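Would you mind keeping the following structure in view while I ask a few things?
Of the protein chains in this complex, one is absent; all others appear in place.
For clarity, chains are labelled A, B and C in written order, and residue numbers in each chain start from 1.
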Amino acid sequence: MKIYSVIFSSVVLLISNSYTMAQETPEWVPELTEDWEYVPEVITPGTNNQAPSDAIVLFDGTDLDSWEGGDWKVEDGAVTVEPGTGGIRTKKGFGDIQLHIEWRSPEVVDGDGQGRGNSGVFLQGRYEVQVLDMYENTTYPNGQTGSVYKQHAPLANASLPPGEWQSYDIIYEAPIFKDDGRLAKPAFVTVIHNGVLIQNRVQIKGPTEYIGLPKYEKHPEKLPLELQDHSDLVSFRNIWVREL
Amino acid sequence: MKIYSVIFSSVVLLISNSYTMAQETPEWVPELTEDWEYVPEVITPGTNNQAPSDAIVLFDGTDLDSWEGGDWKVEDGAVTVEPGTGGIRTKKGFGDIQLHIEWRSPEVVDGDGQGRGNSGVFLQGRYEVQVLDMYENTTYPNGQTGSVYKQHAPLANASLPPGEWQSYDIIYEAPIFKDDGRLAKPAFVTVIHNGVLIQNRVQIKGPTEYIGLPKYEKHPEKLPLELQDHSDLVSFRNIWVREL
Amino acid sequence: MKIYSVIFSSVVLLISNSYTMAQETPEWVPELTEDWEYVPEVITPGTNNQAPSDAIVLFDGTDLDSWEGGDWKVEDGAVTVEPGTGGIRTKKGFGDIQLHIEWRSPEVVDGDGQGRGNSGVFLQGRYEVQVLDMYENTTYPNGQTGSVYKQHAPLANASLPPGEWQSYDIIYEAPIFKDDGRLAKPAFVTVIHNGVLIQNRVQIKGPTEYIGLPKYEKHPEKLPLELQDHSDLVSFRNIWVREL
Partner (left out) sequence: MKIYSVIFSSVVLLISNSYTMAQETPEWVPELTEDWEYVPEVITPGTNNQAPSDAIVLFDGTDLDSWEGGDWKVEDGAVTVEPGTGGIRTKKGFGDIQLHIEWRSPEVVDGDGQGRGNSGVFLQGRYEVQVLDMYENTTYPNGQTGSVYKQHAPLANASLPPGEWQSYDIIYEAPIFKDDGRLAKPAFVTVIHNGVLIQNRVQIKGPTEYIGLPKYEKHPEKLPLELQDHSDLVSFRNIWVREL
């Protein structure tokens, strides 16, 4: 029977060793840091800046069905400001978004400084990323193309000549307010202009003001995207957003 | 003399009015918030994801002169991992960067999970954005394509089929350490995969570890960018960075 | 008439200068940056760590009317854990708060490591600032007194001997979640232990777990403050919060 007890002891030893090891020198194994919980949605990316499959296409060149406001014209796959009719805004409201938008200032240059190819992408209708013909133009840098208007000059001037299509890829985090109206988290924006990073998640200080200092005021979580009528014949195309 | 004193009084009145107004009801004018100090550099953007004029081109399809390490092969404008020779790293070190890089996993699928088109973009040689053939593939999400390896799963799976070129546009903020080695500011990374935002300035927790938890260790401000040899025949092309 | 025209010219010059200056070089005056909008509430501070006039007193030494849960005892102006009856929690829920709380571990030391004067302040019932008798005691630092349990070791060990009253002054920012459950802003906590800063607005990684890694789960904006029954006879007194 001796052999039995030897074997039995071995078994006990094995088990208790295993237990002791687990207690005293726990081993990290690769599987412990594998996180299977959140499975990212499978989407189909677009090619040549076209919308990925999970995007909301706001303007594909055909109509302004997703927009309201000014009486702007659609022609040749682009929509152009109709001066004096006011800006246009999406019917749908948005919070955090990735936005792709292309714009073109008039080929014939007329005016200078702020008076040349001026329009704007108004995130949530109140936080402006400036659109301007800044090719061989001069203005205050915190109001030039790609500026967060009067808050943050862009890191670089990556403008193309007037008449050429330019792109903005924007990552926007909406502000969060407390119930009593105070700010819980400011808005942030990243802007890539023609493939060049020009705003690196800068903190937005409040609605972008022409006069005076910005000051946050509580607003709904989702608000329309707006494009500005600044009297210049700026055109837009290929506009899509992904809700983040 | 009366006329003199009337005129004189008018002058005094004008001056004092002007003074009083300035004191009591100072007026904001638009010019006060025009900031002319920092003039952004004028650069020429690239087209079709080519490098802008202020970028450092790390690989344009011709040679690996900017790199050292593994004995990888350049062919048809692409460089491909030479399994077993180790990763390659830039001769130059980088801190904060905007990085564009394109990669392709082998058209013939061999293996699954982590064993399929596996490589990696190692920011500063220690913070990995995962490269993997994730097209109709399954693995732990925090290790899939575009993950900050074992730290942050991507927001979406925007993979293209094996054999197709895919792109990463990365915005990287290097960590900052105090003199005594403690962390003053962690690293952050934003990743756009094939035009789709998949990492939104996530906070990097430390070097990306296969086993165990990440932990920051003080390192130089600038360090080489590395591409991983994970035994799979992953190719790369069109690699450029802009120092931020 | 010459004198008239000289005077008249001077007046015109004065006016036009003034106008030109306003247009071209607008003057900043101190008043422009005086902000009269938000008037802070006038409150009466406490002396010797007593509650200020705008605080909610949770325990002033007399009763547990603001609490529910375990059957703890009030004696001599302090409340002491009744082992086995469970923790106690405030009837009212809280979001962002400034919290003052005083605690005392038993004068007679019995046990070591985690088994000595162990309790905990659970912010929103799930984020623990550890309470432990850490005077000449040894345990894992990310579980010692003032740690954010298993997430952040304190910056210093400012413990007093067992049997003495110690204080925590805590500034807590609650996490913010999106409607779909994802985290919009993590929680942060600052802890001052006996007047010494030991946690400097560290980012809380999720509920503080004994086993495994923390992971946020969406919860209501306001939740009760809890004190832990960890079987040790820890006492508390002078507990007040200010809602931020």
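Assume a residue touches a chain if its C-beta (ideal position, glycine included) is under 8 Å from a C-beta of that chain, and two chains touch if they have at least 3 such contacts.
In this text the structure is predicted, and so the values were computed from the model without any measurement.
Could you tell which one of C:T90, C:S105 or C:N194 touches the chain left off the display?
In the complete complex, the chain left out is touched by residue C:N194.
Would you mind spotting which of C:S66, C:S105, C:N118 or C:Q144 touches the chain that isn't drawn?
Checking the options C:S66, C:S105, C:N118 or C:Q144, the one contacting the hidden chain is C:Q144.
Tell me where the left-out chain touches subunit C, residue by residue.
28-30, 32-46, 49, 52, 54, 98, 100, 140-144, 150, 153-160, 169, 171, 173, 190, 192-198, 200-201, 209-213, 242, 244
Could you please point out the subunit B residues that touch the chain left off the display?
Considering the whole complex, subunit B reaches the absent chain at 37, 176, 184-185, 215.
In terms of residues, what is the contact footprint of the unshown chain on subunit A?
Where subunit A meets the chain not shown: residues 3-4, 7-8, 10-11, 14-15, 18, 22-23, 26, 28-29, 31-32, 203.
Just so it is clear, only the chains that are shown with their structure count from here on.
Roughly how far is subunit A from subunit C, going centre to centre by Cα mean, in whole Å?
The separation of the two C-alpha centroids amounts to 33 Å.
For subunit B and subunit C, let me know how many angstrom lie between their CA-based centres, rounded off.
Here subunit B and subunit C have centroids separated by 35 Å.
Between subunit A and subunit B, what's the gap in Å when you average each chain's C-alpha atoms?
15
Hey, what residues on subunit A touch two or more of the other chains?
Touching at least two other chains: 37.
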